[in-house]
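What you see is the complex with one protein chain gone and the rest in place.
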Amino acid sequence: MKCILNTGRTVPQGTSVEHKGSDNYRSVTSAGFLNPVDMMMLGIEDGDRVRLTTPAGYIVLTARPAEGVARAEIFVAIGPYANHIISSETHGTGMPDFKSQSVEIEPTEEPVKSVGELMEAIGGLRYDRT
Amino acid sequence: MTEIWVKNACVIDPIRGINGEIMDITIRDGRIVESVSDRADVIDAQRCLTLPGGIDSHTHVSGTKVNFGRYMSPEDMRAGRTKRKGKMHVTSGYYVPTTFGNSYRYSAMGYTTLLEGAMAPLEARHTHEEFTATPHQDMLANTLFDGNWAVMDAVREKDIRKTAAVVAWTLKAARGYGIKLTNPGGTEAWGFGEDLTGIHEMVPHFAVTPAEIITTMIRANELLKLPHSVHLHCNNLGKPGNYQTTLETFDIVPDLNPDRQTLYATHVQFHAYGGGTWKNISSKAEEITRSVNSKPQIVMDMGQIMFGRTMTMTADGPMEFNLHCLHHNKWSNHDVELETGSGIIPVTYSKKSAVNCIMWAIGLELALLTKNPYQCLLETDNPNGAPFVKYPEIIGLLMSKRYRDEECATLATGVEQRTSLCALERELDWHDIAVMTRAGQAKALGIINQGKGHLGIGAEADIAIYPIRTDSVDPAREYRKVVEGFQKTRYTIKRGRVVSRDGDIIVDGANATFWVDAKVPEDLRMENDPEFIKRFEQFYTVRMSNYPVQDVYLPRGRRIETEVFT
Amino acid sequence: MRVILESKVRAKPNLPIEAEAIIPRNFLKGTDLIVYEGNKERTLSEMFWIFVEGTAVSPENIEVILKGDTSRIKRVGEYMDTGSIVIEGDIGMHCGNFMSGGTIEIRGNADSWLGREMRGGTILCRGNASHYCATGYRGEKKGMQGGKVEVSGNTGDFCAEYLAGGTVHIHGSAGDFPGVEMRGGELIIEGDATRPCGNMKSGSCVILGTVHDMLPTFEKIEQRVLPEWKVTADVYKGDVANRGKGTLCVRS
Partner (left out) sequence: MIEHDVVCPFCGCLCDDLELVCEGGKIVKVQNGCALAESTFMNDVRLPSPIRRTESGWEDISYTEAIKETAEILQGADRPLLYGWSSTHGEAQSIGVHIAELIGAVIDNTSTVCHGPSILAIQEVGHPGCTLGQVKNRADVIIYWGCNPIEAHPRHMSRYTTYATGFFVPDAQRERTVIVVDTRRTDTAGIADEFVQIEHSGDYAVLSALRAIVRGKASVIPAKVAGVSKEQLIRIAEICKTAKFGAIFFGLGLTMSRGKYKNIRNAIELTDELNRHTKFVISPLRGHGNVYGSNEVFTWMTGYPFAVDFARGIAFYNPGETTAVDILRRGECDAALIVASDPGANFPRAAAAHLAKIPTVVIDPHVNATTALSRIHIPCTAAGIDAAGTAYRMDGVPIRLKKVIDRGYPDDAEILKKIYDRLNGGKEL
């Protein structure tokens, strides 16, 4: 299903933002909020996983229903999950398409990665001694 | 101990009555002294014009509004960029330069003290942060009270003592220097998009008039014995026919202080317009100066405009919106809760515009028609009329009738018919210029006894040595030499250190900020006034305890304490 | 005279080079020019193999040819007033800034800000041009004021923003907001465009392809034949949001 990826701040994202390694941060920034009708169309339920694909790559998220989200839109709290698939193109403005990235959504069985895994996928090394 | 011995200086020091004497100046540890040891560094002034450091008594160089002017103007920033060089940081900008740009360019012109024309108390911290980054001038901040709710309440109650108490508390909280009124009452009206059109019109919701605000604040100012007088940007700025408002305002000013004026009227050029529309605007400089010449209690500054692109910025929000509707360029507005407003728009003053030409002529007329140079000081309301780097040209124009005639010949028609400039033969002399650029400012601001504006023993060693030989230059004919000479000092000495040589800054700055701690009787301390506190906590959006500027923002603060009144 | 500059292999090929010195006039006095790589000053010969053929007595007879990887070289042709520059491959940002005369031909693609604040002369880009093709600088009221920019391929977003004079001709499609804030000049897009001419004040724009997301504040005046293109077009006035008096013609 073709959707627009919309990202934004949320209170749970904000309260865990200084704990990037925490399970809490992982769960709030890897949740994808979809219109319940779209979830039905995809044949998925609350807590199922979806795979979002863009030309920049793909990411697996946990699907959550949200009445306020428009059809053909998926809302994800700002963070490394959404950014994993957002293009770095800024249209000459310095600002990427954080709220207007086209994505293809499909159900998947793949697991949701951790923030550390995402960083290691781009050459990082997680630090988890705190 | 550092000592400097300036030899062979051609000194004009109006406050001490010295006019072109060749003499030595000796400096120790930042002050002028009787003599120095033979280990002193010697500067041979070679009989060049040597003046006390320049003082700008009304300029906009620091704070929220100025920085917003920068923020919105990347196109100006690329107009004046310099690289890091020696002790000099990178600078950007022409009409709204960065703080270092302001500081270096003023220093190159021999200026050592600046009064920021408008500081909203709520945002005072910002002004002081920028003062610290304007390192080569001592700074003072005019503090805005034009729409201050507590002041208007006290004025309505006709309570001069209470008015004084609010002023004292606010000046201390903001670490401000003096009282500034910008379009008094008008900025409050602008809170709902209105303006006032005269000094006897009621401020909506507050039941006071600008005239009442002005007179009560003048009395409060004198009651508090503040070093500076009330500093007023009159109502109706920039409107054709506004000279009447200006004259009415001057007429209500009592003469209360033997040492200085009772009212400082700023950028009067913008307040001296006749006519009723932009089509028939004319100069009323003669009427204005007639009034000022008969009122020693008033000092004004020119508000000269010069042709070219610049930025207008003032606490007068409604005026800026009107100007924006004429120019259709970018417009910023920033009203400050319970206190004041502000507006910013870029403008271009063009020789093709008859209105602009008349404005240009009015500023010069004011200076030439004012008999006592102590009553008409030289400035452009930087950057409103022009960036301050234009001051040398203004000096040239005031000293040379020929220069004025040559300029007039390049202007749109209107100047000859609607101003008297072309008929004015007066040419100011070196002494007049020294008064209009430092001595007059020091007197008007009340900082002579802080060691400013003169070169007497004990004075701060702020000195400008210009590459001008007054004995060989005829300013009436060789005005170009005058202009060039005032653009770059040979030496600018600030508190006993050479900070600038031939236009280059050679040391790190260490300026001071002067502020006034006005004492009030115990029973008038606003910090103990339950009603004041209640209103503050209810309607401001910062807590009263977080409002005052901490001392850490004034690393070299100079507190001027006044005597408590009874 | 012909000056051939062939880019050398660099240790850090992604570092931008700023080379406003590369304009024909400067080669009259030789090839001893300065360019900048990142925050370092370099001589032209550190960055390029330089070949000079023939001589010239006046700059209009000088042709500069850039070869090799030139995609990171910015500001080539800035303030150029005469002569010609040919870029065989891609060129970096700000090619032809403030240009007032002469010609620049880019055989590959051009990065953003091609012909920024141009006053005269001609730029021909045979490939695609990226964002802000033929525009102005941040905060400035006028963009390109004269001359001609022709792009054989497509352009990115904000093409001809603040266009005030001259001609911009895009043979392919334009991205989002071509002609936004236009106040003069002529913009021709043979392909498609999205949200053209937002907030335009004046000037004229012709679009021969499909317009996506046409703005609601353009008032349709008439339908007429555009003789130079031999097509029928809907003619709009706008932008009404802005008291605008511009003309936008879209193929019917």
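As written, the chains take the letters A, B and C, and residue 1 is the first residue of each chain.
Everything that follows uses one rule, which is that a contact is a pair of C-beta atoms (placed from the backbone, for glycine too) under 8 Å apart; a residue touches a chain by one contact, two chains touch by 3 or more.
Predicted model, so just to flag it, every value in this text is computed and none were measured.
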item	value
Left-out chain, listing which of the shown chains it touches	A, B, C
Listed residues C:Lys67, C:His171 or C:Arg195, member touching the removed chain	C:Arg195
Of A:Gly21, A:Pro65 or A:Pro107, the one touching the omitted chain in the full complex	A:Gly21
Hidden partner interface residues of chain C, rising order	12, 14-16, 18, 36-40, 93, 112-113, 131-132, 137-139, 176-177, 180-181, 195, 198-199, 213, 215-219, 239-243
Residues belonging to chain A that touch the chain removed from view	4, 6-11, 14-21, 29, 56-57, 67-70, 73, 75, 78-80, 83-100, 115-116, 118-120, 122-127, 129-130
Where the unshown chain meets chain B, residue by residue	62, 64, 67-68, 70-74, 76-78, 81-84, 89-90, 92-93, 97-101, 122-123, 125-126, 129-130, 133, 190-193, 205, 321, 324-325, 330-338, 344-345, 538-543, 545-546, 550
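FYI, only the chains that are shown with their structure count from here on.
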item	value
Contact graph of the chains (line, ring, star, complete, other)	line
Chain whose average C-alpha position is farthest from chain A's own	B
Euclidean distance of C-alpha centroids - chain A vs chain C, Å	38
Centroid distance [mean C-alpha coordinates] between chain C and chain B, Å	46
Chain B residues counted as touching two or more neighbouring chains	none
Residues of chain A defined as touching chain C within the complex	91-92
Contacting residues of chain C [partner chain B, same complex]	137-141
Chain C contact footprint on chain B (complex, rising order)	72-76, 78, 329-330
